[in-house]
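Shown here: the complex without one of its protein chains, the others still in place.
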Amino acid sequence: MPDIDLDSFRAETRAWLEENCPPEMRTPAASDDDQCWGGRKFTFQSEAQKLWLERMAAKGWTVPDWAPEYGGGGLSRAETRVLHQEMARIKARSPLSSFGIWMLGPALLKYGTEDQKREHLPPIARGEIRWCQGYSEPGAGSDLAGLQTRAVSATDEGGDYYIINGQKVWTSYADKADWIFCLVRTDPEAPKHKGISFILFDMDQPGVEPKPIRLISGSSPFCETFFTDARAEKKDLVYEENKGWDVAKYLLGHEREMISGMGHGGGGKTLPQMALDSVGVGAGGRLADPLMRAEIAMFEVRAAAYRAQAERFNDEWKAGRINPAVSSMMKYYGTELNKRRNELAMQAGGTGALEWESEESNGGKSARDWLRSKGNSIEGGTSEIQLNIVAKRVLELPG
Amino acid sequence: MPDIDLDSFRAETRAWLEENCPPEMRTPAASDDDQCWGGRKFTFQSEAQKLWLERMAAKGWTVPDWAPEYGGGGLSRAETRVLHQEMARIKARSPLSSFGIWMLGPALLKYGTEDQKREHLPPIARGEIRWCQGYSEPGAGSDLAGLQTRAVSATDEGGDYYIINGQKVWTSYADKADWIFCLVRTDPEAPKHKGISFILFDMDQPGVEPKPIRLISGSSPFCETFFTDARAEKKDLVYEENKGWDVAKYLLGHEREMISGMGHGGGGKTLPQMALDSVGVGAGGRLADPLMRAEIAMFEVRAAAYRAQAERFNDEWKAGRINPAVSSMMKYYGTELNKRRNELAMQAGGTGALEWESEESNGGKSARDWLRSKGNSIEGGTSEIQLNIVAKRVLELPG
Amino acid sequence: MPLYLTDDQDMLRDSAKGFLAVKAPVAHLRKLRDADDAAGYDPALWKECAEMGFTSILIPEAEGGLGLGHVEAGVVLEEMGRNLTPSPMLPTAVAAVAALKKGGAQHRDKWFPKIASGDATVALAIDEGAKHDPAATAMRAERSGNGFKLSGRKRFVVQGHTADMLIVAARTAGSAGESDGITLFAVEKGTAKMTADPRRLADSSFAAVVEFDGVELDADAVIGEVDAGWAPLTAMLCAGRAGASAELLGVGQGTTDQTMAYIKERKQFGVIIGTFQALQHRAAHLYAELEVARAATLKAQQLLDDIVDEKSADRARRAVHTAKAMTGLATTLAVQEGVQMHAGVGMTDEYDVGLYMKRARTLAELFGDTNYHADRLACEAGY
Partner (left out) sequence: MPLYLTDDQDMLRDSAKGFLAVKAPVAHLRKLRDADDAAGYDPALWKECAEMGFTSILIPEAEGGLGLGHVEAGVVLEEMGRNLTPSPMLPTAVAAVAALKKGGAQHRDKWFPKIASGDATVALAIDEGAKHDPAATAMRAERSGNGFKLSGRKRFVVQGHTADMLIVAARTAGSAGESDGITLFAVEKGTAKMTADPRRLADSSFAAVVEFDGVELDADAVIGEVDAGWAPLTAMLCAGRAGASAELLGVGQGTTDQTMAYIKERKQFGVIIGTFQALQHRAAHLYAELEVARAATLKAQQLLDDIVDEKSADRARRAVHTAKAMTGLATTLAVQEGVQMHAGVGMTDEYDVGLYMKRARTLAELFGDTNYHADRLACEAGY
């Protein structure tokens, strides 16, 4: 039986998008820099980008399934799906890329007070405030709960607040964000998971100093961020004091859902094609470098098998048939494959792939991608952590 | 300056060997079964084998550097070397294969009383008593010192003795040996290394039951051996009670010196030759199976490099320049290489190498060698134990 | 179709698992081996397998079978792999059925009922060299009167000494290396001038060297078309390879289950060795390899069951190459880690892990090893 309401919603949406989505916004964004991130410091790359955000935000469609009072479109799940299908149909870009939407929003919707939601969600939806996250610290990577950034209660004429001192690392776009959602230690005496709070504060204050991190692959969105007597209002504490770890776990779970696409190798040329272009064909129509060919052939077997596994994982996940800890296996295998793929791409590219700045090398793209890929098995939980999780929670090994 | 004494010793030895070594004993032994092991239960395979043992034993040359009073030849190190060179010159076989010579002898010479030496060494030298060793137990493999076989003191009209109960495993040729040198627990209350004794006793008694172990590769020299109220005389305790671990460690050190030949792959065909014979030549004169070729080529690199490392290790060892724990690295790498070599030999041999009994397959030699090679990284300390040792004693990693 | 078993397939698995656990656990293989059995399997058990419906899975309903697919065949084979059950399931009820589906009615009418009832088994005579390479088929089938005369030698004919019929690939045209010019023949047991010399393999199964010394066959012995045997041969090998992948997976999973159980119990230095992090990481890596191999195998089976045209057939064939290559990698790792983690006892015949290692080796070689399939994929991808 056709859903008449949904059909009419689809027709209306299609018409609205046709009319309102600027033609320039109907092509994919080439890179992070090409996306619309919003926020106080953001400079729109084009009038079209600005217009597209404004029009979508006005309808609440930057966050279509949030309630209208929080800046959302109030759409049902089915309507939201229709909207995404219709956007995909005309290849419309997402109007807004935002850690506020992807991460803080879900956390506030689950753990925030009504006041917090009304204060913080609408500016996120409209792209007015850009957020960054403050999780990892130099001494707390795999052991996130070992974080040391301190928040001490204080009061002044402005009310109750926290004084924050410490350092975060791997804060993406901290130098461009307006506010931060941040894990801080509020009880240094408690067991480590029990003394952490989840707090929001404005980055635009003297005690906050973000410093971009240079990676081995070149510049990056990551920052180190230093807090020296930074101020956070008590009203911006999310959930209860010393219960921030619950919020963090919820958010990390969210993050892990995004991983199963790993190991597919991005678009562009396949590894065999890359090798053929670089090395050429030898005896019997085979790749001229026989040992490279063998390595690539073996990689391709694993890559094809992993694509099947990714399909299976997604199918089982959707059907609720799977131990969530299996996602650790996916993360491990996918990232290791992607690193291997980049190693082989460097081998295939040979001396040309070593170039770092030349035009032919597209600014050293192969080499930079290769080096950047080494982070895959570190960020979002190291391979070692994933293997620990699989051993304990899937294989149920003791200890 | 030529050593005149040594030169005349060489001439005499050469003459004696020419006259006394039967021609049949001037070819290498084909297998363990082909060697002369001596002992009460031994059946000589030939008159020549018997004669060769008797003649050499009469001169004390089964153990040329032991003192004459212990059945040895009383030769100096230099003379012993000359004897070995002259034997090698005519390809003379060793007259006697013996754990008594290789293992117990050195231990008794270092830790035994004068009475013990005079009682036990001459029959070893003459090949009259065949020994086996009782170290590992089902519950004490890598953790050898965790052994549980109990020895309890007792006295009767025959004197002071121990009553032994327990089980040993991996006792090579226990079913063919006359006596055993055995680690037993004499103090169950003491820390595990401090309650162990090293004791000798006769296997020919009702309480001793050796049972051959069938391996995955087929029959083997190994046995399980069960002791039920077996008797060992107190006079046959070597070194002090509860200090047997010192003797054991000394013996294990001896064992480890024999390892650096691993990974060379025995004689016979090289892996590439084996593959060429089995798979044939394809495009461009290369092995017809290109991925097998790549695997073999990469193996050959590691094997050649390891040969250099074995040479270096031996040179450094002789010069006393090396951390003894490096031998663990050699054992690890050499045995892993040998396993790899056998995997590749099976791949190269293909379906023919799967045959287990046929004549063409020489009774399944490839398959049995392959399966037997899996034990290389287990016996004499597992690869895991070797890696632990390298991590701790070479790399000095903590914990 | 989601990439996991349907409820019906799950039920089939439970039923096969239950049946084999009782009738043919590893002890069954040991019994046959230690009795120096000359057949390589237990015909009585095989009849029971037929009664369970295992032999009918791939036979179309219209021809008296269950009309199920490669997924279902794989479910049974995986359980056989897990139990190391000796049986002619893979050549007879999977590979041969797939070939005969592409053959004439005379073959189907004759053999499908007997296969279904467990009264006939079939063996495949394809390989000639030490390594699987069907395009290299060189054995000649000369035209002779209305029929053909076969001369040459086939190797690694699994259960060739007991089979009631052999499917034989021989060259009626062209030369070794070409896929055109090969013809498939059905050759019945007892045909004159054919002799099978059974060789016991490391895993206690048998494969025969079969000599054809001018074996005379009628024209209707041909399966499919003369000179165009590559099509039924490919169908047969795809089925065989997907089935071998499933069985390999069962071998890998079976040994790994035992290994995990062992390291959860075994103590060294007073500590359960399964707590050692180095072993845990290796175990987790092994788990990943097996899961990836499992997905590749299921994908191949589903695609085989989904063939509608040449394009989907090609896609399925490639997926089968991937599955056989990947299960070879994963299960080889599983048996190696199995023996090493069992350590001393893993080297003894008393424990099962050595039997798994031997079976894995035979299956890895059967219908082409990892290198063969990875190489095929590379050639097809044009490098």
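Going in written order, the chains are labelled A, B and C, and every chain counts its residues from 1.
Heads up, the rule we're going with is that contacts are C-beta pairs under 8 Å (C-beta built on N, C-alpha and C of every residue); 3 or more make two chains touch, one makes a residue touch a chain.
These numbers were taken from a predicted model, which means no experiment stands behind them.
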With the missing chain put back, one of A:105, A:195 or A:349 would touch it. Which one?
A:349
Who touches the missing chain here, A:63, A:326 or A:367?
A:367
Need a quick check: the contact residues on chain C for the chain that isn't drawn.
276-278, 280-281
The missing chain sits against chain B at residues 270, 272, 275-276, 281, 285-287, 293-294, 296-298, 300-302, 304-306, 308-309, 311-313, 315-316, 318-319, 321, 326, 329, 332-333, 384, 386-388, 390-392, 394-399
Across the whole complex, the chain not displayed is touched by chain A residues 136, 138-139, 141-143, 146, 169-170, 213-216, 278-280, 289-292, 295, 339, 343, 346-347, 349-358, 361, 364, 367, 370-371, 374-375, 377-379, 382-384, 387
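Methods note: only the chains that are shown with their structure count from here on.
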Any idea how many Å lie between the Cα centroids of chain A and chain B?
59
Round to the nearest whole Å and give the separation of the Cα centres of chain A and chain C.
45
What parts of chain B, by residue number, touch at least two of the other chains?
290-291, 295
Note the residues in chain C that touch 2 or more other chains, in rising order.
276, 279, 370, 374-375
